[in-house]
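Notes follow once the structure below has been shown.
Removed: one protein chain of the complex. Kept in place: all other protein chains.
Here the chain labels run A and B in written order, and each chain numbers its own residues starting at 1.
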Amino acid sequence: MAQTGLEVRQLYSERDDRVLFADLCFTLNAGDVLQIAGPNGSGKTSLLRILAGLSSRYQGDILWHNHSLEQQRADYLQQLLYIGHGAGIKAALSPLENLRWSCALRGLPADDNPILSALAKVGLRGFEEQACYSLSAGQQRRVNLARLFCIPAQLWILDEPFTAIDQGGVAEIEQWISDFANAGGAVLLTTHHRLAINRPLRIIELGEH
Amino acid sequence: MTLFSLALAVLRRDLLAAARRGSEWSNPLVFFVMVCALFPLGIGPEPQRLAELAPGILWVVALLASLLASDTVFRSDYDDATLEQMLLSHQALYPQVIAKTLAHWLLSGLPLSLLSPLLGVLLHLPTAGMLALMASLALGSAVLSFIGAIGAALTVGLRKGGLLLSLIILPLYIPVLIFGSSAVKTAVDGGPFLPQLAMLGVFFLVALALAPLAIAGALRISVDQ
Partner (left out) sequence: MSIWTTFHKWGSPRWFYQFSGRLLPWLGGLSLLLLIGGAVWGLALVPPDYKQGNSFRIIYVHVPASAVAMGAYMTMAIAGAIHLIWRMKLAAMVMKAIAPIGASLTFLALLTGAVWGKPTWGTWWVWDARITSVLILFFLYLGVIALHQAFENREAAAKACAVLVIVGAVNIPIIYWSVEWWYSLHQPASIRFIGESSIHPSMLRPLMATMAGMYLFFAWAMLLFTRNEILDRERNTRWVQDIVCGDDKNAESNSVL
């Protein structure tokens, strides 16, 4: 795969007259795992939201496969999976219903089998039809993370994926990240946790710009 | 997946979520009934006077109930971050927005219009006006749902949404009010109310075509805060 994946050039963003980051440059290719680190308020979430296409408050260039994001937004979104801070699920619905909707938004055919196996993979076998508000915080987080396995993507952008996850769960998620990168996917994430994955890990510190 | 099946999936999910949340959807209806009951208490119980004012009262209160309901159309999706998923879909936001607004109307405006004859009876609305009341409210509240959704999309990210929403939306509601109440009044007077309904129909088509553009734009702005 000779095409560059995600390329960021001279990225600049400010919030409330405070510069979050400036002249930020990096590339993210297939198989890369990149961690964005920095203290609270340093703009990690803002950066991820910009790269996910949720925010347009930036200057600079963002390129995907050598084309600018604005030119091919739909293609980019189709290959991207963003999991942010928020719950990402409707508490009143069951995991199965939530994921059916998420898959429908992604244009995937209406088929429960991939969803059921995704839920099994995140450890929610047997909980598929239970309303999400009756699940624990960790389980609800896992429902959100189950999207990683029923929605095909080339790029994962994860904002604090380990929130509300216990020790064993953390190791599991790290394994998922490694497996995904091994299979040629790219991962961009932020976390306060010290990542332990058996893949080369790059770290970019915000707050120094 | 076609845009139609996408819209259907969004509609289905919204109706399902509302069904699970119990009787929350009926709050605007209760408001409607209560406020209508305030009027005889405020202006006196004489049937003659109530009958004369009924078309206007019913429409204004229905408008306020619709306003109240509009606040919720995007709020819960914003709070649990599922709104982002809609924006991050590579498929068009336009049909998703239409589906959400229609789901919202099915849960607020339509029940309101079905309930209205009962309130017409409470306010001594002559029987001649009942059909016009239901029809004008059904059609008009659909327009109000779309207009309200614009305001809701603009204010969903703000902490003090509620009253601000009213300030923004009420002036835009006025044409619907004018034609809706006129339909009922004309029916009561024995005249044809189809022209007014036709006008509401035009408003609906314009709202259906244009409002989703504003709503989609406003949602992107609200999420990008």
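Basically, contacts are C-beta pairs under 8 Å (C-beta built on N, C-alpha and C of every residue); 3 or more make two chains touch, one makes a residue touch a chain.
It should be emphasised that the depicted structure is a prediction, and the values quoted were computed from it without experimental measurement.
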Considering the complete complex, of B:Val30, B:Ile174 or B:Ala198, the missing chain is touched by B:Ile174
On subunit A, where is the contact patch with the chain that was removed from view?
15-17, 19, 57
In subunit B, positions touching the absent partner:
150, 154-155, 157-158, 160, 164, 167-168, 170-172, 174-175, 178-179, 182, 203, 210, 214, 217-218, 221-222, 224-225
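By our rule, only the chains that are shown with their structure count from here on.
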Can you check how far apart subunit A and subunit B are, centre to centre, with Cα atoms defining each centre and the answer in Å?
37
Under the stated contact criterion, what part of subunit A meets subunit B in this complex?
49, 52-57, 73-75, 77-78, 80, 82, 84-93, 97, 100-102, 104-110, 131
Can you name the residues of subunit B that touch subunit A in the complex?
1, 5-6, 9-10, 13, 16-17, 20-21, 76-77, 79-82, 84-91, 96, 223-224
